[in-house]
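Missing here is one protein chain; the remaining ones are kept as they sit in the complex.
Per-chain residue numbering starts at 1, and chain names A and B are given in the order in which the chains are listed.
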Amino acid sequence: MNDPSFTTFLFGQLSWGALPFVRAWRDPNISEIIGAGAGAIVVLGAFGAIALITYLRAWKFLWTEWFTSLDHKKIGIMYVVLAGIMLSRALIEAVLIRTQQAVAINAPGYVQPEHFAQLFTTHGSIMIFFMAMPFLTGLMNYVVPMQIGARDMAFPYLNSVGFWLTVAGAGLMMVSLAVGQFSTGGWSGYPPYTELNFSGGPGPDYWIWAVTLSSLGSSTVGINIACTIYKFRAPGMTFFRLPLFCWTSLCTAILMIFAMPPLTVATLLLAADRYAGMHFFTDDGGGNMMNYVNLFWLFGHPEVYIVVLPAFGVYSEVISAFSSKELYGYKSLIIATMAIAILSFTVWLHHFFTMGQSASVNAAFGIATMTIGIPTGVKIYDWILTMFRGEVRFTPSMVLSLAFMVTFVLGGFTGIILATPPLDYMMHNTLFLVAHFHNMLIPGTLYGLLAGYMFWFPKAFGFRLNEGWGWISAGCWISGFYLAFFPLYVLGASGMARRTQQVFDPAFRPWLLIALFGAFLLLTALITLFVQLYVSIRDRHANAVPVGDPWDARGLEWSVSAPPPEWNFATIPHVGDRDAFYWRKRAGGAYRPADHYRDIELPRNTACGVIIGIAAAALCFGLVWRIWWMAVLFGFLVVATVIIRSFMRDVTRTIPAAEVEEADRRWLAQAHAARPVPREQEQSGLNQGRAKIFPQPTAKHA
Amino acid sequence: MTATTVGPALLHAGLNLDHASREEAAQVQSDVFGFWVFLMSDAVVFALLFALFGTSLEATAGGPDLAGVVKLGPAFIETMLLLASSFSFGMGSVMLKRGAKPRLMKHFRPAVLWLALTWVLGVAFLGMEVNDFATMAREGATPDRSFFLSAFSVLVGTHGMHVLIGIIWMPVLLLQLAAGGLDRPLKVNMIRLSLFWHFLDIVWIAIFSVVYLQGALR
Partner (left out) sequence: MTSPTIERGEVRGILLGYGLALLLTLSAFGLVVFHLLTRRQAFYTVLGLGLVQMLVHFRFFLHIDFRRNSRPDLQLLLFSTLIVALMVGGTLVVLFNLHGRMM
């Protein structure tokens, strides 16, 4: 049994040295100890979670109510939970990066270069693939079916599979903390550095498979959202009556469908180089790294629009709701969104202006890049004009939206600078670039996702979030962002490169210290978010809004109880206008029982998605460590599950009409018993989710 | 039925789908359209592999180039096999609509025979392709030799892998036909497989034009 070839067969390239605890034991410096600490947190966290759930006897509940559910609302919430966990990890990594750069000025700092490189790689990979994508997917999953008047997504089972594949990828990223190490090649993973001859360890393989799993999940989401919006709109909900969030979700879905394939090709061909000795991107055998760069950014540019468009959708909803006013320029917003979506496929080269193309090629892409600023500007003006002459309420969501409008535009200006090839030659790969893209991602994407979380939380859980902590959190996010990133503009313009583990110019010190302080503010912002959640759960009975419309908002999702029934709508509504629910409230037609209740067919729970996810994770783990029997076994399991599922016929269950009616009438009784609150009182305990409607002189029909 | 229908009626001519309700119609149309969307993302994958192939033609690293690797004879036979299989699948689809009593297998005998023929042609195609790659390996034209050979092998090989998926998918569906008759989920699955199979033949048109015929021209 000590036969080396049998051990290699069983364990692949795994060895004791793969464990960070063993590495820290052998070489106890701060860098290794931090690594071991992170690994320990993963292991203890996993065991701790299992122990806690077992102690609470919650396995059956979690399994039947959440993990195996095909309900878009449950899957949406689970996506957001996943995003929250990964946000925590990646933000801590950011603090570590900032700390290293602030202390390593003509000094070695506390993390070694190899470790530092892993930090910025995991930070970027997690934030994009396992924080932003799941977060926005979760919001779209939750909200879109309800906004269009549907009961679920077009493909509920595919929804579950996509979610569990994403979890598998996230799991792989977490496992890499405890077994082996991660890639040091940045979130973009450029070869030839990530080829076997320069990065022979498991790192790039972890990266490849985690990203591939995530991108497969995202592809399924794109197909699902597109078909849902295309085919399952309620009667009367024409395209030009869709809420803006649905329009941005549709454009996001289109981007996902067409932008994920280049990433899949790039990562799988890199895998072909690493596993089968091929020469796509190697520095010998005729390989060409520029093919990778080109493919990656064919994906990468639409990707940044994938993460920002849902946020734009949230801003449209939030600004309209909290300005107590109809969205200004509905059609122009739609055209701008579609223009952004199409143009996003024409600009990818601006990510590699410096790689040797002729000036004409660079200029063409530079001009295209600047063009994208125009529809974005149209949207900003539309939002400003929405607020104009409205009654603006400064809820935390609205505060984030206002901060977005100012901060994002500033970042957009720096984008125009970078879009000019000669200027980009000086700024590329400096901290100026890092500041620019964080300026787009944090005020653009993150504020939007957080605003959406706070906006729809009462709908999902039936009680409002604590507003005070929301303001504190928003304040920390906003000030933290400015302090953490504006110094980086100065540093980048002064010549400091990105991704540097050590700094050699003492003049950079004050800026780096300000940036470090900003990073701690951002960490505080995250912590206050969790405090807000804790306080809100503690006060959930006082802040309950069961009737379901705490903000006097406009979309169909607000016309059902909070939390909504599993089937969303007792009867599918007939939609006569844009903002139909808003006008129905004003015409006195809201909170009416249905004429006729019917049986409702819903998808049955299934373990298939979970099994596919777990098997995919094991398959990829086996691939990372060259444990071939594991890869083959779990690969078969994935295929077998897919095939067996296709044989299943009993995949739906029926909710009897009587049950639907009973639930509906119970909610309607609550609605009629509830005291309607005017907007000034919406943040008080008096708000039960029913808005006070003042008679309108000219009410539109519902 | 209200007058305000959303979206056009998507009646796929492949199989009769007698719709029981508006919701079911929407679900079936969405099921088929969703698969079209997936095929389009797959088309992007193939398109990019073609683009990579285009940039690889001169990166032969001293090894075999396109002219040296392409053999028109087998390529022609493979093309004929795949085209014939598209024809036989089409015939099978039409025959599937004949089943008046969807649970009786004997009503489906012509359909099953046409589909079995499709399967045999597909397996023959794959067999020839495997043989082609084995010949190339014997001649030293392995994918790890150069970027060009990597690009060629992955382009043609990815198409082959898709054919293999179809080869596995087909008997699974025939098994379901025998087990449960031609119910609605199976009809939808059949439509998806037919889209998949025809799509593969369309990709092959690009392959034999851009890879094999271009190679023979050099």
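Basically, contacts are C-beta pairs under 8 Å (C-beta built on N, C-alpha and C of every residue); 3 or more make two chains touch, one makes a residue touch a chain.
Here the structure is a predicted model, which means the values were calculated and not measured.
Asks: For the chain not shown, which residue from A:G84, A:P156, A:P262 or A:P396 touches it across the whole complex?
Replies: A:P262
Asks: Identify the residue among A:V361, A:V406, A:A507 or A:M648 that touches the chain left out of the display.
Replies: Counting the whole complex, the residue in contact with the absent chain is A:V361.
Asks: So which bits of chain A touch the chain we can't see?
Replies: So the residues of chain A touching the unseen chain are 230, 258, 262, 288, 290-291, 294-295, 298, 345-346, 348-349, 355-358, 361.
Asks: Using the document's contact rule, name the residues of chain B that touch the chain not shown here.
Replies: Residue positions of chain B that touch the missing chain: 7-14, 16, 33, 36-37, 40, 43-44, 47-48, 50-52, 54-55, 72, 76, 79-80, 83-84, 86-87, 90-91, 94, 97-100, 195, 198, 201-202, 205-206, 208-210, 213-214, 216-218.
In this text, only the chains that are shown with their structure count from here on.
Asks: What whole-Å value do you get for the distance between chain A and chain B if each is reduced to the mean of its CA atoms?
Replies: One centre to the other, that is 34 Å.
Asks: In the complex formed with chain B, which residues of chain A make contact?
Replies: Per the stated touch rule, the residues are 154-155, 219, 222-224, 226-228, 230-233, 235-238, 257-258, 260-262, 264-265, 269, 272-273, 276-280, 282, 284-288, 291, 295, 298, 574, 643, 646-647, 649.
Asks: Applying the document's contact rule, which stretches of chain B touch chain A when the two form their complex?
Replies: For this pair, the touching residues of chain B are 2, 4-7, 26-27, 29-31, 33-34, 37-38, 40-42, 44-45, 48-49, 52, 55-56, 59-61, 143-151, 153-154, 172, 176, 179-180, 183, 185, 189.
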